[in-house]
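Apart from one protein chain that is not included, each protein chain of the complex appears where it belongs.
By written order: A, B and C. Residues from 1 in each chain.
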Amino acid sequence: MNAQNNAKTMRQDIAKRAADELGEGEVINLGVGIPTLIPEYLGDKHVFLHSENGLLGTGPAPEDGEINPDLINASKQPVTELPGSAIFDSALSFAMIRGGHVDTAVIGALQVDQTGELANWAVPGKDILGVGGAMDLVAGVQKVILTMTHTSKSGEAKIVESLTYPSSGYRKADVLITEKAVFTFKDNQMYLVEVADGVTVEEIGKTTAASFVVAL
Amino acid sequence: MNAQNNAKTMRQDIAKRAADELGEGEVINLGVGIPTLIPEYLGDKHVFLHSENGLLGTGPAPEDGEINPDLINASKQPVTELPGSAIFDSALSFAMIRGGHVDTAVIGALQVDQTGELANWAVPGKDILGVGGAMDLVAGVQKVILTMTHTSKSGEAKIVESLTYPSSGYRKADVLITEKAVFTFKDNQMYLVEVADGVTVEEIGKTTAASFVVAL
Amino acid sequence: MASKKEISLKDISKYIKDGDQVLVGGFGLSGCPLTIVDEIAKTDVKDLTIVSNNLGEPQKGLGKLLDNGQIKKAIGSYFTTHRGAVNAWNEGWLEIELLPQGTMAEGIRAAGAGIPAFYTPTGAGTKLSDNKEVREFDGKEYVLEKSIPGDVALIRAHKADEYGNLVYRKTQENFNTAMAMAGKIVIAEVDEIVPIGELNPEEIKTQHLFVDYLVKTRYEIEGGTFVERTK
Partner (left out) sequence: MASKKEISLKDISKYIKDGDQVLVGGFGLSGCPLTIVDEIAKTDVKDLTIVSNNLGEPQKGLGKLLDNGQIKKAIGSYFTTHRGAVNAWNEGWLEIELLPQGTMAEGIRAAGAGIPAFYTPTGAGTKLSDNKEVREFDGKEYVLEKSIPGDVALIRAHKADEYGNLVYRKTQENFNTAMAMAGKIVIAEVDEIVPIGELNPEEIKTQHLFVDYLVKTRYEIEGGTFVERTK
């Protein structure tokens, strides 16, 4: 992983590292933003992409002339369906999520605390008018992987001692991937398990407003 | 309606009268026993038969060589499917019943009280080992029609002041059809609305251990 | 035989009255009954509570009803697709009830399935469970959610048969089947009504007992989007 100060590369690096976390044959739900870049980095690994609106086996975007506005993903983008895919309704789709049948969700976060509790749907003081499937994913899937930039654009810490943004639920994340580091969470404790090339543990410490155990 | 003292004719008469209660195009669930005879008496009236195990549009029994043991009704008898039928799973089938989407259930009863509360699944002092879909139907459908012989084989009243058999739920029946009479129920009151040919109101009174308003 | 359930577009307004809670299918514009919504936008019906994942876009789908001021309250999971919803809420004339998308789907299905309330892990420990009952099962917290019925459900499918059995085009189904289950009156907008027997019993997604009326759509897919047929 390379910590270049370039937003696009940064996002690609995060997506690439997140792709490595996914297991062969897993059912994966990808959130908006960085997670949507993951399919480019899967290589030979085959996973099943689940879309909240009722598709298991989501394929890449169609060619321009092939767009079907009734074949979309949860970001409302036109997609294709891969062989072996299945189509179903929203109630069953969220039964899959809430019931623990989706192996992994890779989602963005606005903030995460040192226990792994996360905030990914609302900003304090702003209108709270959208939540979508965020809380269902957090509550239900087997493994939650967070992908986000290590700090905000203005350099503020997003990894904090305790959340100041509205929580997405009791469920803790399992893995956090930023352009600088990879953390895991276990029993309310955060572990630094990887640093990007050229990044020091000291730098991680400075940009992280939370306690973590170094476990490189 | 003819009150002959012949069990078979008696059952046929009850079924025939029950068929008259069904409206064109209704979705009907038929219980075991007398209700299974109803399709013979529908004439030109078209109704949709719902089977709890997941079929809407149940057709008559197949010819001998045409039996598919995976196409059965809720009595586990082989059936056929009519054009326009739909097949679904048990959870959805009972969602239809409990959610009030089945217009009418025609079911047998062991006892019914003068408010319309009924008992149709267990006999006091005997093993209680089967309930099937009886309580779901009683709780859920729009209209409950009971079909039963007016008294037990030994001549005991089955229409009583209050149930001595285990209740099937709070929901009251709407109509009760026996070989002797037709009753309706409204606001916990029972009304005698029809008597069979040759049957007197006095005879109904003698064989009915419940209060009813004569409303012929 | 023509379907007994088919009605004309001008009859739609007979079934919707001021103050109704109206379930409207769709995830974005896919599966949204655009023709029916257009018809309602032409009427004076008002004070509607709309239950739908989003509120369309400006002058598209439910966005038209919002722009007309016909909506009093919106229940859904994602309102930021239409800036007008955010503005109306800030101005105080639109009430908004935000629900996690899965809770919304399950709540609608529950209403259709005769289940008045259920417990869900989603939203426990968040602002969205403020003022809701929370209860532990096996040491974990769950939120009690009520079912979400509709006076009317307006849904969109691909084909109906003459009885009103429905099938969908790809991911068009989304909330539509659950809403058909939960609506007291259900009107389905379809591309085509086919004769009885043309749909396989196993492929039917929404069974006719859930569907009261059918209308034919005025929208078709052209160039990857939904385009209104100009007569």
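The definition used in the following text is that a residue touches a chain if its C-beta (ideal position, glycine included) is under 8 Å from a C-beta of that chain, and two chains touch if they have at least 3 such contacts.
Predicted model, so just to flag it, every value in this text is computed and none were measured.
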Chains shown that the absent chain touches, full complex: A, B, C
Option from B:H50, B:R98, B:K158 or B:K180 whose C-beta touches the chain left out: B:R98
Option from B:S167, B:T184 or B:T207 whose C-beta touches the chain left out: B:S167
Which residue of C:I7, C:I115 or C:I196 touches the chain not shown here: C:I115
Full-complex contact with the absent chain, from B:I72, B:V193 or B:A209: B:I72
Contact footprint on chain A, counting only the chain that is left out: 25, 27, 48, 50, 55-57, 81, 83-88, 94-102, 139-140
Where the unshown chain meets chain B, residue by residue: 51-55, 64-65, 67-72, 74, 76, 78, 81, 87-91, 93-95, 97-98, 122, 127-136, 139-140, 166-171
For chain C, the residues touching the chain missing from this view: 106, 110, 113-122, 137-138, 140, 142, 146, 167-168, 170, 201-203, 205
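Just so it is clear, only the chains that are shown with their structure count from here on.
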Most central chain, Cα average position: C
Geometric centre distance via CA averages, chain B-chain A, whole Å: 55
Approximate Å spacing (C-alpha centroids) for the pair chain A, chain C: 29
Multi-partner residues of chain C (each touching 2 or more other chains): 109
